[in-house]
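All protein chains but one are shown at their positions in the complex.
For reference, chains read A and B in written order, and residue numbers begin at 1 within each chain.
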Amino acid sequence: MTALMQKDASMLRTLIATLIALPAAAAAQTELTVLHAFASHSPWQEQLAARYAEQNPDVTFEFQVPAETYDEALVSVIRQSLTGDLPDVYLMGSHLLPALVARDLVQPIDDLLDGADLVAEGYSPEMLELAKVDGVLYGLPWAVSTPVTFYNADLVEQAGGDPNAMPTDWDGMIELAGKITALGPDMIGMYWESGTDDWMTQNLLRSKGVPLVTDDGEVAFNTEAGVEAIDLFRRFHEEGGQRPIDQPSARQQMYAGQMGIYFVSTAAVRSFDREIGDRFAWGTAPIPYDDGAGVVSGGQVAVILAEDPETRAAAFDYIRFGTSPEAQALVVENTGYMPVNLGAVPLLTEFYAANPPWETSVSQIAVSSPWFAWPGENGVRISQVVVDNMTALANGQSDSAGTVDQMTSEIEALLP
Amino acid sequence: MALAGAAAGPLSQGATRAHLMQARAGHLLAAPAAGLLLVMLFLPSALVLTLSLTDYAFGMPGFNFIGLDNYRDMLTDARFRTSIANTAVYLAIVTPVSVLLALWLAIVIDAQGWLRGVYQTVFFLPVTATLVAMATAWEVLLHPTFGLVNNLLVLAGGDKVRFLSDPDTALYTLAFIGIWKQVGYNVLLFTAGLSTIPKDLLEAGSIDGADRGWSRFFLVTLPMLGPVTVFVVVITLIRAFSEFETVAVLTRGGPVGSTQMVLFTLYEEAFRYFKVGMAAALAVSFLVFVATVSILHARFLDRRVHYV
Partner (left out) sequence: MSDAARIRRFGIGDAMLALTALVTVLPFVWMIAISFAPPAEVYTGRLIPPLSLAAGWDNYTRAVEQAPLLLYMANGAIVCAAILVLQVLIAAPAGYALAKLRFGGRPVLFGAVVLALMIPMQVPAIPLYVAIAYAGMLNTYAALIGPFIVSPIAIFLFRQFFLSYPDEVIDAARLDGFGELSIVWRLMIPAAWPAVGAFATLSIIAHWNDLYWPLVVITRSEMMTPPAGLASFRASGDSTGDTSALMAAGVIITAPLVIAFVFVQRHLLRGLTMVAAK
C-alpha cells in the first residue's frame, strides 16, 4: 500500500473505533428533554437544569422550544404523543392535568416515591393538591403563585390614596382606580389581567367566596353571587378605568408609569422590577377579598412522561431537586413564584426583607385554594370559553348576567 | 390520427408499433405524476371525506361513525356559524375591492411612462413579502395606543381605534391587510392581460368614434379583459376564503371569535382541540366551496369560447 493509502486506512480504523465506542459512551449519559411554557421562563428553567447538571454530570438536558401558553404546551404534548417525540419532563399548567390523565399520557408517581412522605419533607400540602387528580399524585408542584396587586405608588399618592395601606375590598380599590384615571387623559387607573386561561377569572370568583362547582361536579357560579363577582370585571372597566387592551399593551402602559394598579400573578414581579427600575416608586399588596374568601393559587406542576424506568428515575431525581429548598429559593429570587417547599422559607428571610414586593404572595398562601382543574379532556376548550366570554364582557358586548349564563352553558357542554 | 382504419400491411404495422411506443412513453412519463396525485391528494381526500362522518379525535381511544352530525353541528353550533359568517364578510369586502382596485391601478400604471416599473414593483412587494413579518409590522403600525396610524388619527382630530383588539373592528382590519396583500398579485395579472389587448382593436375603436369618455373603456378594454377579470375574481375569492396567516399570527380568532375564519377554525379543531372528525367536515366544506367556484369559472370560460 502507498503511504497515502496507509494513512487512509489508519484514519478509517480510528473512525471505526470511535463509532464503536460512541454508543457505549452515550449509554452512560442520560438525556432529559424538558418542555415548559412561556419563553420568558427559559432563563430560570434552564438555570435550574444547569445547577442539577453540575452536580450530576451524567445527565444532560435538552429544552424543547417553550410553548406560548400552558394550553399550547398541552397541545404540543398531545401532538408529540403521536410521534413518540414526548419530552421526558413536562412542566405543565396544573389545571390541565385531568386532560393529560384522560389521554393516558402520564403515570402516577407512587412507584417512584417509594413511600417517601413529601409533607414531612417540607412540601406544602395545599400545593401538592395541584399535582393530584382524584387523589392520585401524578407529579410535583414546580412553581406556584397567587395574583397580587401591583401599584404605582406615586400615582396612588397623587390620587389621594396611601400606598402603604392599599384598599382591602373591591369597592375601595375600584374607587381608587377611578381617581387615578381622572389624573390625566392617557391615564389608566387599573388593569385586571384576564390572561390566557381561566385562572384569573377563578380568582375573581374566589375573591367573593363563590364556589366553582357543586359536589356533583356541576357549575356552581351561576348564582347571584357569581354574577356579582363577574360584574366586578365590568366595574373595573366602567368605574375603575380599565380599557380592553391586550396584555402587552397594558404592561407597556404600566412600565411607562401611565397605569395605577395592575393585577397579575406574582410571577411577574421580576419583570416589573427589571422594566420599571427606579423610574417611579412601586410595590405589591394583597388582592382584595371578602371575609372568608381568598385567592386561587396556580402554576406549574412537573410531570414525567417518560416510560423507560431508567429515564423515569433520572427525571424524578431532577424534579426532586427542582422542588428542594435550595432550588426553590433560586426560583423565588428569579421570578416571584412562591416556594413549594416550605423548607425554602428560612433561606429567603434576608431576600424577602430586601425585596418586600416578593413577599406579598406568600402572605396569601393561607387563604389560597388550588386552581380548579375542569375534569375531562376539554381543558383547553374551556379555557378558551372563559377567555372569550370575559373579553366580550370587557368590550361591552354582553352584560354580567349574560356572561355567567353563557359560560355556564358552554362549560357544561364540555364536561364529561 | 389519420391512420385510423388503414389497411393491414407493413406501413400500418410500423404505425402500430409507433403507437405502442408512444403509449408506453406516455404511461411512463405520466406515471410519477399520476401516482403522486393518487397518494398525496386523492387518497387523503377520500380519507378526509370518511373521517368527516366520524367523531375521531387524536389520542383518544376508539371512534364512532356519526353520519352527518358534524355537518349539522357546523350549521348549528354558534362557533362555526360565526366562523362561516366572518369568512363571508371577509370575502365580500376583500374580493370586490381587491379586484376593482387592482383593475384601476393596472390601467393607471399602464400609462405612467418611466414610473411604470417602479409602481409595478411597489404593488407586488406585499406578495413576495413574508406575511408573518408584514402582519407584525402592521400590528406595530396599528397599535391601539402608540401606533402611527392612531397617532395620525388623533392629529386629524379623531379618536384612537383599537384596530385588532376591538371585536367590532378586528375583522375589517384583517380585511384591509388582506386587500393590501392581494392587490399586487391582481395588478400583475391585469397588467399581463392589458398587454394582450391587440393595439389595432384599440385604434379601431377610436376610428369608430368610441373614444369619447368612457365608451372605449367599456366597449373595448373591459370586454377584452373579461376572461382575465373572471380569473382574477376566482383566485381572489379562493385566496380570501383561504385566509389563515393574518388570523393565526395577529388575532388567533379573537377577540371573542370576531376573526374566526374557516381555515383557522379548521386548524384549531384539528391541531388544537384534536377533533379530527369535525375538522374533516370543515375541510370538506372548504373543498365544496373551492370546487364550486372553480366549476363555475370553467363553465363561464366554456360559454365565452362560443362568442369569441
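The rule is short, and it goes like this: a contact is a pair of C-beta atoms (placed from the backbone, for glycine too) under 8 Å apart; a residue touches a chain by one contact, two chains touch by 3 or more.
Values in this document were obtained by computation on a predicted structure and should not be read as measured data.
The chain not displayed here makes contact, within the full complex, with A, B. Screening B:Leu68, B:Val108 or B:Leu301 against the full complex identifies B:Val108 as the residue touching the chain left out. Considering the whole complex, the residue from B:Gly178, B:Gly193 or B:Gly254 that touches the absent chain is B:Gly193. Touching the missing chain, out of A:Glu68, A:Asp154, A:Glu228 or A:Asp317, is residue A:Glu68. Considering the complete assembly, chain B touches the hidden chain via residues 1, 19, 22-27, 29-30, 32-34, 36-37, 40-45, 47-48, 51, 101, 104-105, 107-112, 117, 119-134, 136-138, 140-141, 143, 145-146, 148, 151-152, 155, 180, 183-184, 188-189, 191-193, 195-196, 211, 213-214, 216-217, 221, 228, 238, 242, 244-245, 248-249, 263, 266-267, 270-271, 276, 279-280, 283-284, 286-287, 290-291, 294-295, 298. Remark: the residues of chain A touching the chain excluded from display are 39-40, 64-66, 68, 76, 79-80, 82-85, 186, 247-248, 251-252, 255-256, 268, 271, 275.
We adopt the following convention: only the chains that are shown with their structure count from here on.
Chain centres here are Cα means. That of chain A falls 41 Å from that of chain B. Remark: chain A residues 75, 78-79, 81-82, 102-103, 105, 186, 244-246, 249, 252-253, 377-378, 380-381, 387-389, 391-392, 395, 397 touch chain B in the complex. Only residues 58-60, 143-146, 162, 165-168, 254-257, 271-274 of chain B touch chain A when the two sit together in their complex.
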